[in-house]
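The complex appears here minus one protein chain, its other protein chains still in place.
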Amino acid sequence: MAQQTMIRALHDGLREEMARDERVVLLGEDIGAAGGIFNATQGLRREFGPARVWDMPLTENGTVGIAIGAALAGLRPVAEVQFADYLFAAMSQLVNEAAKVRYRSQGEWSCPIVVRAPYGGGGGGPDHTQNVEAFFAHVPGLKVVIPSNPADTKGLLKAAIRDGDPVIFLEPKRLYHEPPGEVPDGDYLVPLGRAVVRREGSDASVITYGAMVVESLAAAEVLAGDGIELEVVDVRTLQPLDFTTIAASVHKTTRAVVFHEDVRFGGFGAELAAFISEVCFDDLAGPVLRVGALSLPTPASPELETAVLPNAETLVAAVRHLTTLH
Amino acid sequence: MAQQTMIRALHDGLREEMARDERVVLLGEDIGAAGGIFNATQGLRREFGPARVWDMPLTENGTVGIAIGAALAGLRPVAEVQFADYLFAAMSQLVNEAAKVRYRSQGEWSCPIVVRAPYGGGGGGPDHTQNVEAFFAHVPGLKVVIPSNPADTKGLLKAAIRDGDPVIFLEPKRLYHEPPGEVPDGDYLVPLGRAVVRREGSDASVITYGAMVVESLAAAEVLAGDGIELEVVDVRTLQPLDFTTIAASVHKTTRAVVFHEDVRFGGFGAELAAFISEVCFDDLAGPVLRVGALSLPTPASPELETAVLPNAETLVAAVRHLTTLH
Amino acid sequence: MRRQDDERMRFARLDARRITLDLQADDLLRAYRNMLRARLVDERLAELRAQGYAAGGASCRGHEAAQVGCVEPLNVGLDYILPYYRDLAALLAIGMPPEAIFLNQLSRATDPISGGRMRPAQWNSRALRVVSASGLVATQTLHAAGIAFAAKLRHENAVAVTFFGEGATSEGDFHEALNFAGLHHLPVIFVCENNGIALSTPQSAQMSVAHVADRAAGYGMPGVIVDGSDVLAVIGAAREAFMRARSGLGPTLLEVIVPRLGPAGSMPDPHDPVEQLRVYLISRGDLSPEADAQMRADLAAGLDAALKAALAAPLPDPATVGEHLFAPDSASPSPTNPADGGKER
Partner (left out) sequence: MRRQDDERMRFARLDARRITLDLQADDLLRAYRNMLRARLVDERLAELRAQGYAAGGASCRGHEAAQVGCVEPLNVGLDYILPYYRDLAALLAIGMPPEAIFLNQLSRATDPISGGRMRPAQWNSRALRVVSASGLVATQTLHAAGIAFAAKLRHENAVAVTFFGEGATSEGDFHEALNFAGLHHLPVIFVCENNGIALSTPQSAQMSVAHVADRAAGYGMPGVIVDGSDVLAVIGAAREAFMRARSGLGPTLLEVIVPRLGPAGSMPDPHDPVEQLRVYLISRGDLSPEADAQMRADLAAGLDAALKAALAAPLPDPATVGEHLFAPDSASPSPTNPADGGKER
């Protein structure tokens, strides 16, 4: 066990998978000699050579399309897109091609790619901080993974790379450098499709993922001071979704708040809230509340960004509201 | 009043707006001499000339990007994309550009484009029948309109064209030719942001839109035979959403089924169900159910398509289930 | 008189070309048979569509020489082929059985191409290394570049050949694919079957250059224009492109100008590639009118049998609709949404 940053865990996960399986290749803009704009691929081109680490021309659609081709030919490409906002340029390749190739060919062809991208708030403005998970989680044929800490990052990334189907791997970029966390030594996987209870609680459940897990744990501390015990469920993979763990938590606490950084309207939280409201209908002491960003682009200036994105405080207020009234 | 098809109503709406406002221009693949692959623009190039009806080269991203440019220069472009599935190729232009240009320029520039596209089931397979509304309704800065009948089609289209912001106008292509419907004479608008109760009922509400409105009305007939009075709410515009009309209906009937043709997981129905579950918590006699497609691509063969997409029967079963148990 | 001279010149060119290409009578007869068979299959598909039996698809009429010629150098099972909806003749030539085509057109359960999941003519065959095609134009050009890159890095000596229309070259994918392929000298061949029109849009409303091949220079690759009525010319150009690809010289943009023919049953067209080859083979004594008639009859009989079998094949079973979304061993949560299955309520 060692304390590591998320970016280090990413780097090590990539490196270990490349060493384990020579079909694993990396591709993306500036990932070679430069090591990626966030340093996730630092040194890997030197170690594994240019045949395994491909610097791409400036095209995200091309990067994804070429990764799909490489996967069709039997490789296990891991593509880096510099900001998740650029994934919109590759949407047709992801939704119309990667997600459907296995299904449409009755399993003759498959597309085991991983597309990694930093995403979410932390400065960058309307087109460099978008929370894009809802777009991909809705597409049958894609898997969507969002880690919230270094250990999961490494284990989930390895599982994603070994998965036989396309995985969108979204990295909350504000967690890249802090907080660091304990990362187990050696090879380990965190299987896709399993949520985890990060903190046990009895009064309410917050269902969350990514950077909001950190906010939720902070909120739980504050609420504990009020005598409210908040259970924190980290969803980890949005598709496949671990309905059981989520439902079990709400069954126990009888109150749920769904919490993500993304805009609330039409966000993935709507799926979580709709599903919980239906399945836990008889358990619920109060409505499932959703906490998310205002329905606005995320502005760049810190003052304005803070006004749009939710945080621990917003969650605390929602949980207090829920536990007081219901 | 005259009986017209939806495609005729579309055509007339475009024609009248072009006659009314010379800033209205059309652009799209094969829309000129050919009149569009579904005939929506038949004869308009002849009537208004090539300066108002632009045949585009084969690029959807280009079509949308060029429409944005034309809008920035003061025109009111209406772009046709042949199938909504191709909109994924234009996602970055829509999400990163069209949706944000007013906000990022503090209102100095705006982007009054309408992007029309046929969408949804009725034959075509995985990449020609997708229900894409959830992707756009989630984007702050875009409006999303889905008509369910010829009269609304014309009135909503005109309102969309006169709107000062980008509107994604999705046309349920299986309704293009039938059923026809009464279309008022003369100029009229159906304002964006207003849902409508299509059929009054007392036992349960179905919240729906597009082609599923037709299925819902059929289901309501069947249920009336059982003595179950289903209220049918046609959402019409997903963004802005008319929360009040929807909540009022559920408040009255105490039971709600959310119904769309799209895949249920992460679909727009999740937003509807989450919102109703929260706002109508104290009214609800039972959980808000969601009816939608299975989490699969939509296959082309009729036998398989039917197995994936929901219909009146699916809705009837859900309403019976809800009204029996709760 | 004039007409006869033209023909003499053309035949002489063909004579020279077959020598250069070292093609024997058998080779030419095989090409002819492939083209003719594609024509006959295509006509049956048109009939099926006219009878309302089938859900769509595009005719390869006039494109037969382009397609058969381009796959002539293909190493079937090693090289990858990324076709578009028009490439019926290419697929038949590399070994896809006509019955598969009919099953596909009829969306039957046993359709090996997609089992009725895709509309007709979105080709696929793992065994033949025909990469599963979507219904979108130009997207496959990037896959071809990616496959070629993978093949190159693994020293596999496989070539990727992809086909598309001239309209498809307006898409960004085309640019991105050719740029990448040119940059890395990839073993990929971009074949543009230029029939001058994209649905209703003529080439002149699609691009301002006279030839798609004019774009090749911008990607540092040769742009070759070839007459798609002339299968020998196409074979020559295709072999050159495969040779370049296999020897590490990089990609080629091969523009095959294909004729637009009238519908089946209309007047014989001097640009008809099947007819051109027939006349030549007969003039050279490689084919007798009787042998030609016999070949047609044999092919027709085979196709009738295949079609009959396809028509008797079962429709897709709705119970199979959930198969193959993910890998069988896919990491998925043991639990699934207890609320799932909206259909089942």
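Just so it is clear, A, B and C label the chains in written order, and each chain counts residues from 1 on its own.
Keep in mind that, in the parts below, a residue touches a chain if its C-beta (ideal position, glycine included) is under 8 Å from a C-beta of that chain, and two chains touch if they have at least 3 such contacts.
It should be emphasised that the depicted structure is a prediction, and the values quoted were computed from it without experimental measurement.
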item: Chains in view that touch the one left out, judged over the entire complex; value: A, B, C
item: Options B:Leu26, B:Ile66, B:Ala204 or B:Leu217, residue touching the unrepresented chain; value: B:Ile66
item: Which of B:Pro57, B:Gly155 or B:Gly201 contacts the chain that the document leaves out; value: B:Pro57
item: Sole contact to the chain not displayed, among C:Ala217, C:Met243 or C:Ala293; value: C:Ala217
item: Option from C:Asp42, C:Asp79 or C:Glu171 whose C-beta touches the chain left out; value: C:Glu171
item: Interface residues of chain B (partner: the chain not displayed); value: 25, 51, 54, 56-57, 59, 61-62, 65-75, 77, 92-93, 96-97, 100-110, 140-141, 143, 159, 163-165, 191-194, 240-245, 247, 275, 278-279
item: Footprint left on chain A by the chain that the document does not show; value: 29-30, 32-34, 37, 55, 57-59, 61-62, 85-86, 89, 123-128, 264-265, 289-297, 299-301, 303-304, 306-308, 310, 314, 317-318, 321
item: Interface with the unshown chain - residue positions in chain C; value: 170-176, 179, 182-183, 205-209, 214-215, 217-221
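Methods note: only the chains that are shown with their structure count from here on.
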item: Chain of greatest Cα-centre distance to chain C; value: A
item: Centre-to-centre distance between chain C and chain A (centres being mean Cα positions), rounded to whole Å; value: 41
item: Distance from chain C to chain B - Cα centre to Cα centre, in angstrom; value: 37
item: Where chain C touches two or more other chains at once, by residue number; value: 114, 117-118, 122, 134, 136, 172, 325, 337, 339
item: Residue list for chain B, restricted to those that touch at least two other chains; value: 85-86, 89, 125-127, 265, 289-290, 295-297
